[in-house]
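A short worksheet on the structure shown next.
Note that this complex is displayed minus one protein chain, with the remaining chains in position.
Every chain is named by a letter (A, B, C and D) in the order it is written, and numbering of its residues begins at 1.
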Amino acid sequence: MIEYFWLALVPPLAGFLFNGLVGKRLPARIVSGAGCAATGASFLFLLAVFAEFIRLPAEEQQIVHRLFTWIQAGTFTAECSFLLDPLSMIMLLVITGVGFLIHVYSTAYMEGETGLYRYFAYLNLFVFMMSLLVMAGNYLLLFVGWEGVGLCSYLLIGYYIERKSAGDAAKKAFVVNRVGDACFLLGVFLIFKTFGTLEFGSLFETVSRTHPQPESGFTVLAAITLLLFLGATGKSAQIPLQVWLPDAMEGPTPVSALIHAATMVTAGVYLVVRSAALYSRAPDVLLLIAVVGVLTALLAALTALVQRDIKKVLAYSTISQLGYMFMALGVGAFSTGIFHLFTHAFFKALLFLGAGSVLLRLHHELDLFRMGGLRNSLKVTCWTMWVGTAALAGIFPLSGFFSKDEILWRALDSPLGHPVFWVAGLVVAGLTAFYMCRLMFLAFYGSPGHGHGESGSEAGTAVTAPLAILAGAAAVAGVVGLPAYLGDHRLDHFLAPVFRYSYDHGVSAGHGASHSLELLAGGAALAISLLGAGLAYRLYARDRSIPRRLANRYPGLHGTLLQQFRIDQAYSRFVVGGLKVLSRRVLWRAVDVGVVDGAVNGTASLFRRWSGVATRMQSGNTRTYAAWIVTGAALVFLYLYSVID
Amino acid sequence: MGMVPATHYLALGAVLFVIGVAGFIVRRNVITMFMSVELMLNAVNLTFLAYARTWNQVDAHIFVFFVMTVAAAEAAVGLALILGLDRHSQTLDIDTVNRLQG
Amino acid sequence: MEQIVFYVFAAVAVGSALLVILQQRAVYSAFSLIVCFGALAVLYFQLGAALVAALQVIVYAGAIMVLFLFVIMLLDPKSERFGPDRFKKTALAALPAAAFLAFVLLRVFPAWSPRGSGDPLGSGEGPKRIAHILFQDYLLPFEVTSILILVAILGAVVLVKHRPD
Amino acid sequence: MQVNTTALLPEILLAVAGILLMLAIPLLPSRQQVRLGYAASLVLAAALVVVLFQWDNSGPAFFGMVSMDPLGGGARILFLVSSATVALISVSYLKRERLRHGEYFPLLLMATVGMSLMAVSADLIMTFLGLEILSISGYVLAGYRRGDPRSNESALKYFLLGAFSTAFMLYGIALLYGATGSTEYSRIAESATQGQAETATFLLGLGLLLVGFGFKAALAPLHIWTPDVYQGAPVPITAHLAVGSKAAVLITLLRLLHQVFPESADQWQYLLWIACAATMIIGNLAALTQTDVKRLLAYSSIAHAGYILLGVIANSPGGAQGVLFYLAAYSLMTLGAFAVVQVFSRRDEQFTKLEDYRGIGYRHPLLSVSLTIFLLSLIGIPPTAGFYGKLFLFSAAVEADLVALVILAVLASAVGLYYYLQLIVLMFMKEAASPPDPIPVPLAVRIVILVMAAGTLYVGIYPAQILVIAGEAAGL
Partner (left out) sequence: MPLAAYPLSLLLLIPTIGAAVVCLLPPGRERLLKWAALIASLAAFLWSVVLFRNFDNQAGSFQMVERADWFQAAGFRVQYYLGLDGISLLLVLLTTVLIPLALLASWNLKDKLKLYLASILLLEVGILGVFLALDLILFYVFWEVSLIPMYFLIGIWGSSRRIYAAVKFFIYTMAGSLLMLAAIVVLYFLMGTGNFDLVEMIGILKRGEAVLSPEVEYFLFGLFFVAFAVKVPVFPLHTWLPDAHTEAPTAASVILAGVLLKMGAYGLLRFCLPLFPWASAQLAPAICILALIGIIYGALVAMVQPDLKRLVAYSSVSHLGFVVLGIFSFNFQSMEGAAYQMLNHGVSTGALFLLVGILYDRRHTRRIDEFGGLAHSMPRYSACFFIVLLGSIGLPGLGGFVGEFLILQGTFLTNVPAAAVAVCGVVLSAAYMLWMYQRVFMGRIGKEANRRLPDLSLREGAMLIPAIALSLWMGIGSGTFLRTMDGSIQLLVDRLDQVKQAQVVRSDVP
């Protein structure tokens, strides 16, 4: 059965086609049922595959299936080939598992929507594309999934088509992603040009042979990895392409949970880890990734501090956490990055779904400051979200603690790490705890906000069950990656075959540092998180006037934070606006209509003018005509004069 | 008795020809223009005859007959057309004949 | 003797030719033209073309010019009024004309004085030889001129005849 | 030396028929005079048959005044077909315009005699006389619409300027005679080859001859009379001037330059190079802004004369072949176009403005589709005769290293596209302004249009036959 793992793609695709083609005329129950069933089937199938997979010896945990040759032109070949290895296995499980829960949640959340068939079709398509992305056996097929999830993201962000903002956000997401994709493509070209293949297996093997040692400086590998990383910044919303993700919250909340928190945005992380064989040989690029990760994490966390929109807070949090993951990758801790990806998928999905539950209750009121006091009416939501918050904030012993702690530790401990990363990570951890607790206090505590009373309740089991399951997962998922002082890091071992061609910097080996130091570092992180939480409690649970006063006193700073350091505005003004002006005023009106077409029409009118000259010869006067004849004769004489003698 | 060189006859022919050309361009009266053409034809005839003498041939004399015939034929048709012009516009001024132009 | 005749009549020819184009009234132009033709007839004669000279007087100065005069009198054209800038225009035209003449007179004609191979033209044999050539070598052109004249007659008839049908 | 009367049998036939027709005027009642036109066409056809039978005849006749050769034969075919076509489209025209038939057709036949003589002439005097017959009948025919001042003006301008240029040509002949002592083609060529002729006089004579022919062939800047004359002349006569007359002059020019003046090729090629360029440019440019169809076609014919010069300048049998082929193609399309214009112009030639063609495409499909074919052929788009005409001309020119001139021709004809298209646009793409107006198409004209259209297409699809004839005529 395991060799048919790629059949996991079939149910979501079938679901997509079913809902897309005939869903419009079917009742909502069938539509949503089909959507859930497709993802569920895929998940179950993959569980079965996993059961078999886990039993294989480590060296056999690399199954390639070649379906057909997709593109072939001369020496260039792109197969439609699938790869199942621990990395894709774990990704697939997360995608379909979390995806299934979110499908189920959606049946309730999206109830009554007219375009339900579209929604589920897109969602299934997304699961298909995301699975394709992680299952792909070469860069080009990966790119198919890569673009495919971008497309689904576009469709789902723009799901509420009548909203202009949704359309804008969708378009922005796609176009910004395309910038990254373009770089990705260039990376792919360079890979082919350099190594002549795009298949992961043979490529990594070749690389390990031709480039046994990492080289610093601007090598070919550095160029490749840099280009791929630029692609990853698009998908994973890192600096400089982070601007689309906050806007992407225009989509339905479950979509935000699935695509813009749990799965799609982590594709960048996946890409880097998948290419670990390349990245591990380009230390300078790794450093850059770490720097970008840290900066993004800091920037997003700071921005999240002041957001009023509940989903925006979560969105910035996501960016920040992704930055964390990249920091891990940047210090060479690839499996740690995946570990955080794994845990993050649960708690961030949970948080978004919780937020969705709040929105359902409040009829899509997004402003945190108009909420409050929901803890009584939304009990399940409240406590599950606390679990999620705690996990995100890295409170022991929830999953987030382990993964985040490991990242911080690697940043300090890895030969590629640096204490600065660690310190920055600590700050982000504190900030995270602060803004998450701020969110919780604002939403669930204090006096009820405007427009809603104490009455009202949870939306139903379709909502609460996924919340509960995710809360459970968020709580315990850390067990797969216990730190050395607590036990076995199973994830590391599981993922080990993935990195067989990577250059081993000795990241996980430990550098003579003792467990105690690691323990100390973990304690520090925990302490900082608790500090952040406490501060939030002080500022938002008890007396909310301080933040307001702060904001009033430093409007510039507040605005800057609120506007994400105004990067987005700069982009839209200078890049987008600039291009529009360039296109409309310069290229179209001036160059195309003015110069190029002007030259054409100008030639035409020039000919008309010359025509006027030619017809002016034709005055109608016979004597003038005679003069012309004499002129002609004179010209002949003139020539003959020059010839004769 | 010295013979006048042929060149002098040729020169006279050229002068008359040029006078004819000038007359054609300068004059507005259609008949005068036509007379200028006749002048040009006579200049040609003189040239023919001058060359006939230098070549010692009579062929050129015959050419002159033909030219005269042609001149007569042209005169017949031309004067008929001039009569037509007068009938249409009661003028012989060529400068007024410019209905067709452009 | 020949030289005197030539220069006198050449002067007459050029003078009358100038008068043709400088007279304001067409009638005077016609008279000048007749004078010019007469002067040319003399020169033709001097060139040994007695028959041509005779025809020049009879056909050209006689028949054709009478036709001209007839038409002129019939239509009675008003005298032409020359524009005020006439002299400027004339000067402008005179320049290329002078250049052309200089070119022809100084470069072309002097370079060439063929000595013919044919027999010299006896004064009395002229018409006979001409007839001989005309009706043998130039038979076809001669016949063709009849067509030409036919065309001209037909043309004149068509163009002048009053309302047809 | 022999008279060899049979050599000129076609011309004699035409001349006699012309005289007979003339004599028939008083005998026939005016109603019956329509038949004169058909009789003239028949005579022309008969002459054509004679020419075809005599195709293999060659050698001099009439004491070296004329000389039979394939070039003359090919040219005569062209003239006879052209004149016959003109005769056919004239019958209904004369009837419609209430003009006399009696004098018209003899004049046309005589003009044909003139063209024919030019084509076979072997002596400058003969050529001159042929040209004069053609010209004088042309003056008369151009002024044939006596009631119309435009026609008179046209004829008068044609006459005055024609006579003026004739004097130039005669002067040239005189100088050539002076330089060589003869007017016979072969003798002139001979003395030039042997270096006996004095260069200055010879070249000056050649130059003046070129001025005369350039005028008749409407080469810039001597084209100046053409638009006015073409516009004012009766439509069939415009066709005659644009096709038969022009072809006669061009073929004679071709023969003179290729056979009589090959020694001075450098000089006349240089002069014609400039004339060719100027003609193509001025013809096409001036046509751009025309509003009258006849005038437009006049400029078009100027431009086409420019293209034809390419073949003349090439100074090779291939060039001559190109010229003859082009003339054949040009005759087909131009005669066809004028036939359509004749029908469209209606009573008193009221409708010759471009605007009058607005929207007629769907009302008179036969006429408009045929006209479109002719116009496309004039543009040079396959599969029409004009395309191959251009191809063969360009080939000859390229072979003679006239690539620059070919490129110029190409660009000029690209400019020229516009005015042909304009007419197509008006016919098919604009709505008619006035209510439909029936246009009677007389049978003879209908046949002419159909034959010309079919011919244009046929030659455009399968040019071999015409090409072979042209090649033979050019001495290939």
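The criterion applied here is as follows: contacts are C-beta pairs under 8 Å (C-beta built on N, C-alpha and C of every residue); 3 or more make two chains touch, one makes a residue touch a chain.
Computed from a predicted model, the values in this text were never measured in an experiment.
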Result, missing-chain neighbours among shown chains, is A, D
Give the residue, chosen from A:A48, A:V64, A:L93 or A:V175, that touches the chain omitted from the document. A:V175
Quick one: which of A:V10, A:L93, A:L186 or A:A484 touches the chain that's been left out? A:L186
Residue numbers in subunit A that touch the chain omitted from display: 24, 68-76, 140, 143-144, 147-148, 151, 154, 158, 161-164, 166-168, 170-171, 174-175, 178-179, 181-183, 185-186, 188-190, 192-193, 579-580, 582-584, 587-588, 591-592, 596-597, 600
Mind pulling the subunit D residues that touch the left-out chain? 318, 321, 362, 376, 379-383, 387, 390-392, 394-395, 398-399, 403, 406-407, 410-411, 413-414, 417-418, 421-422, 424-425, 428-430, 462-465, 467-468, 470-471, 476
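Just so we're on the same page, only the chains that are shown with their structure count from here on.
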Express in whole angstrom the distance between the two chain centres, defined as the mean CA positions of subunit A and subunit C. 102
What whole-Å value do you get for the distance between subunit C and subunit D if each is reduced to the mean of its CA atoms? 31
Two-or-more-chain contact residues of subunit B, please, as numbers and ranges. 10, 20-21, 24-26, 28, 33-34, 50-51, 54-55, 57, 59, 62, 66, 70, 73-74, 77, 81-82, 84, 94, 97-102
Quick one: which residues in subunit C touch 2 or more of the other chains? 100, 104, 107-109, 114, 116-117, 137-138, 141, 145, 148, 151-152, 155, 159
Which residues of subunit C touch subunit D in their complex? 104, 107-109, 111-112, 114, 116-117, 136-141, 144-145, 147-148, 150-152, 154-155, 157-159, 164-165
Quick one: in the complex, what on subunit A touches subunit B? 615, 618-623, 626-627, 630
If we count contacts the way the header does, which residues on subunit B are in touch with subunit C in the complex? 1-12, 14-16, 18-23, 25-29, 31-32, 34-36, 38-39, 42, 45-46, 49-59, 61-62, 64-66, 68-77, 79-84, 86, 92-93
